[in-house]
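In what follows, a structure is listed as structure tokens, so that the remarks can point back to it.
For this depiction, one protein chain was excluded, whereas all remaining protein chains were kept in their positions.
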Amino acid sequence: MIAELGQWSLALALAIALVSSILGFWHLTRQSLSTAYLSRALTGTALLNFFLIALSFGALIWSFIANDFSVRNVAENSNSLLPTAYRFAASWGSHEGSLLLWVLMLAGWTAAVALRSANLAHGFRARVMAVLLILQVAFIGLLLASSNPFLRLLPAALEGRDLNPLLQDPVMVIHPPMLYMGYVGFAVTFAFSIAALLEGRLDPTWARWSRPWANAAWAFLTVGILLGSWWAYTELGWGGWWFWDPVENASILPWLAGTALIHSLAVTDKRDALKSWTVLLSLIAFALSLLGTFLVRSGVLTSVHAFATDPTRGILILSLLCAVVGIAFVLYAWRTREVGMGGSFSLVSRESLLLLNNLLLAASLAAVLLGTLYPLVVEAFGGEKMSVGPPYFEAVFAPLLLPAAWFMAMSPWSTWKSTSSFSLIKPLLFPLIAAVVVTAGFILLRGKGSIMMALGIASATMLACATVMHVAQRVRQQGIALSRLYALGLSYWAMVLAHLGVAVFIAGVTLVKTYEVEKDLVLSPGQTENFDGAMLRFDGVRMRTGENYGAWQGMFELKHANGSTVQLTPEKRRYMSNGQVMSEAAIDVGFFGDTYLSMGEPLPVEGNKPQAWTARIYSKPFINWIWWGCCMMALGGVLSIFDRRYRNKAKLKDKSMSQEQVSQAAV
Amino acid sequence: MNPTPEEIERLQRVSSELRCLVCQNQSIAESTAGLAVDLKQQALEQIQAGKSDEDIRSYMVERYGEFILYKPAFSASNAVLWGGPFVLLALVFVMVIKSLRRRQQAAEPITQATDVLRAAKLEERYKRDASNQ
Partner (left out) sequence: MNRKLFLILPIVSLLFLAVLLAKGLQSDPRKLESKRVGKPAPEIVLTTLDGKQFNSQSMQGKVWLLNVFASWCSACVTEHPKLMQLAEQHRLPMVGLAYKDKTSDTVSWLKQHGGNPYDIIAVDLDGRVGIEYGVYGVPETFVIDSEGKVRMRHAGPVDDEFIAQHVEPLLAVSNVGNTK
């Protein structure tokens, strides 16, 4: 009964969205109803639909938690032994369930826009809502037509097939929702751009009000991706944290486009420049989200993440993608002609630096896209089946994107419209010296110098140094006391935090890739082994039972060079529902790096001797900087949303900008 | 025959550029799958027999096709793959610079006055939108 309720609620939401968006566009084009009325009607519809879709999602969750195995999706993805928290997460562990999650997110963002867009012009707001509602129609339609999670399994199964043990992890509870919040969040900027194109005007209002939405979506996507990476590291058992897997690439593509978008929007907002490029970017960002959806669910490319492949589903998703993006691109080609070039700027200026950042991001995006799709291209042109593995991406991606760090170091010193090259380069002198010193230090103390390593550490140091120096200079310049640092503006602090995050990220990646070591071990109980300046002692194995698994738990003691010891308990688990065996690594987490230990196989017992085990131990220096850097970036994104410019109250109090502020607007 | 450290390093390098065909997305260096171990063994023997990295790669490709190359070959058919992004970047960079230069020449002289005028126009628009409640 509940499952049917979920399905009907969804169908109702589809019908409502369909009717309201069609009627909305009809009246908008014919101007037969006041835009104020339409705007209110459509926002009301958005809120109603959110309620209906949330209800539907709730129905699915309930079916999982209540172990209703008459619902096919529950029978295929859950189990009565599954802990409750994971039953909750199992609702999005399958293609159907995750698609419903996607729909829920879309409804959520639509409702959020409905509630927080009171300061938009009515006609514009009505169009934005209508576009989002049409997207809802498309996705709910796709779901009901081909991927219905509420289908019944009759007679009901006695027991479920269980959630893949790899997914039975706390991160599973947050990683997909964060990721989808990001993917779907770009639908908002997409809708804003479509609305602007439909109206035939691309004034800075559009850019200003798009910015918080773009930043929010980008922050969520950043968090989603970093969680995925961290999860792979902790769960997969061999210390890897990024594999350039097609599905991972599918998430990085909208992220790169999104990063370009948030910077391009800054230019359009502040200087009314790069307008048509920014519109195109916002269309592309969402298009890439849709492409990602397609890649994951169609079976076109194999991946660790791919859901059970189904080509008929793939065709439907591809059609949806072509329809949505096709219409968007046609609209773009047709309508941007009237827009005009916008404000001009000189070859050396803040605008051009941001444009350069966009170019580098676009090039690295092209590289990732090319690498991911190239096997398909070769095959389509009759060539032999080939594959593009991580070596390609690692060789091409870093060189393309690393220079961005240098320009990021320069950018706080740049001014809008025109800057002297000298004023950009002079402040970098000290950071450059610092970069050389730090790089040399690492090479001397730890060896293993290489070009990429040097570039990485130098870039990270230079960026961090330059950013901090700019903060210091600005604080001094504006005579701000330490207790009133917020006076610099949340937007500025957001930039500082995000850019420092990038520096931390680059440092982490460079250092772990340069200095990581691993060792294969064969240990009997009582044996010790030296590794990377530390001593590891194996104390044997004991049996342990979890909620739905039995495990051999290895007991190890790791003694660091500084004398501190830590107990490590990696496990080899066997899940009771389907007998699947999984390795759970033990990680000694540290600020300066992790020690990562995973169990291998038990060796055959020899006579009376205690059983020996194989294991693998890794040293991963500075690896946590990767994810902390990403957290800083995401936090910066979130911080920027709360800048006082976007808050209603402050807006009405804004005085007109003074002359000086015009040509040198603070970030 | 026990491999020397140099041979082990070479093996690591060569095998990290060959794909494990029975894994989702791993090189034979990383994988512990049966076929991966066999292929690594085969590669080691070839290294010890004095074959070059290129020889070993051709050996593998002859039996398993280009698919086994984890790192795509630097061939003419892969020119777009390896060179594409860089060429694209260079092309667009040049185009953008040309376009900026052209616009600068055609643009109105950048004076304080025009800027103030522009700022005022922007402010007007914001106010208008805000009053559209």
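Residue numbering begins at 1 within each chain, and the chains themselves are lettered A and B in the order written.
What we mean here is this: contacts are C-beta pairs under 8 Å (C-beta built on N, C-alpha and C of every residue); 3 or more make two chains touch, one makes a residue touch a chain.
This structure is a prediction, so every number in the text was calculated from the model and none was measured.
So one chain is hidden, and I want to know which residue out of A:66, A:333 or A:605 touches that hidden chain in the complete assembly.
Answer from the full complex: A:333 touches the omitted chain.
With respect to the chain omitted from the figure, which of A:264, A:298, A:514 or A:624 is a touching residue?
A:298
Name, in rising order, the residues on chain A that touch the hidden chain in the full complex.
280, 283-284, 287, 291, 294, 298-302, 311, 314-315, 318, 321-322, 325-326, 329-330, 332-333, 336-337, 373, 375-377, 379-380, 384-385
So which bits of chain B touch the chain we can't see?
21-22, 34-35, 38-39, 42, 61-65, 67
Please note the rule applied: only the chains that are shown with their structure count from here on.
For the complex, give me every residue of chain A touching chain B.
118-122, 203-205, 208, 238, 240, 243-245, 272, 302-304, 341, 343-347, 352, 355, 359-360, 362-364, 366-367, 370-371, 374, 378, 383-392, 395-396, 400, 417-418, 651-652, 654, 656-657, 659, 662-663
How about chain B: which of its residues touch chain A in the complex?
16-17, 19, 24-25, 27, 30, 65-72, 77-78, 80-82, 84-86, 88-89, 92-93, 96-97, 100-101, 103-104, 107, 110, 112, 115-116, 118-120, 122-123, 125-126, 129-130, 132-133
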